[in-house]
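Pasting a structure here, questions to come.
A protein chain is absent from this complex, but the other protein chains hold their places.
Our next item is chain A:
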Amino acid sequence: MKKRTLLSMAMVATMALATFTGCGGSREGAATTDTAAETTEEAETTEAPAEESFPGFEDGATIGVSLPWLGTQNWKEAEEMFTAQLEEAGYKPIVQAADQKVTQQQQQIESMIENGAKVIVVGPVDGSQLGAVLEQAKEAGVYVIGYDRLLENTSGVDGVVQFGSVKTGELQAQALLQGLEEKKGEAPYNIELFGGGPADPNAPNFFTGAMSVLQPKIDDGTLVVVSGQTDFTQCATVDWDNAKAQSRMDSLLAGNYSDKEIDGVLSPNDGIARAIITSCENAGQEIPVVSGLDAENESVEWVWSGRQYSTVAKPTNDLVAKTIEIIDSLKAGNGMPATDVEVDNGVKNVRIYELPPVVVTKDNAKEVFANDPSRLELLK
């Protein structure tokens, strides 16, 4: 009995020792090759100005992709495309989604750093709440690329790939005006305005872009915002939640349109557009001209059948391809490609890689989706 106890104690002790020596971080000065390489890298970056040193990395490097969630079609597409295309390009992708939780995303990014990712692509849940984690990534020598949304309030970002968001808003507003002229006869037109989720830094930009087109028309009386709600905070839709947009539309209609007809609604995306249209139908209104964004399958069908006037396609494929192009450039040691657009994120000027979005109406849908067999399928 006693022997056995002693034996098991010895075992526990050896196990403890084994873990003690086997694992654990190696601090500066330890004689492992890993740290040696790291220290030289550190030395390089401190000697040269940080902006100009872009060490490349090997084939088959790990690339982390952290997406906010998979709840809308464009994010689900992004997940699939990143996995497939990064593998095809010879990388080892880790693609994860954070279920709209900031904490989850912070921890995911940390685990990507742990997993030795060379580049981390971040589609943030909230662009301003990843500061400390991204700076940690930068200290670990990881490149950080923002995907689709700006990363604010942090120095730990190397560039952002997105569709021009102000431009997107302008296109939405132009499509709305065009639709009103086409479908609703003579001015003035009664319209309402909707904005996106305020935590998404793109949302105010969409709205700003749209208002730059609409405001002059409101001022000259062509457009009438019957509810008088023209401020972004009044029009915003928390979390891009379709249900919240629908209930706001319900109360707008009940409060302002009992004796009027609504002609048009500015909607920041497709989900909200469909919520608005449903709300108008329930209220017995004729369907107004509604803008959209993302070219979700259901909305492409609605555009084709005429229920939703327009949507704006931001082909996920282009965005993913551009991101991988940047990753390739980083791998070769060429650093971040040049760009004309830089935006102040509150801490530093961040390079922005803007891609042009495309307006889709019933008239041009077939052309826009010519290379997209799954969406072309919907146009029947």
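By our rule, a contact is a pair of C-beta atoms (placed from the backbone, for glycine too) under 8 Å apart; a residue touches a chain by one contact, two chains touch by 3 or more; residues count from 1.
Convention: contacts and distances are computed from a predicted model.
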**Fill in**
Its UniProt record identifies the chain omitted here, from "Alpha-E domain-containing protein", "von Willebrand factor type A domain-containing protein", "NADH-quinone oxidoreductase subunit A" or "Xylose transport system permease protein XylH", as "Xylose transport system permease protein XylH"
**Item:** Among A:Gln85, A:Gln104 or A:Thr339, the residue in touch with the chain that has been omitted
**Value:** A:Gln104
**Candidate in contact with the missing chain, chosen from A:Ser212, A:Thr233, A:Ser251 or A:Ser305** = A:Thr233
**Request:** Go through chain A and note every residue touching the omitted chain.
**Result:** 1-2, 5, 8-9, 12-13, 16, 19-20, 22-30, 94, 96-104, 106-108, 110-111, 113-115, 126-133, 136, 139-140, 152-154, 197-199, 233, 236, 238-239, 346
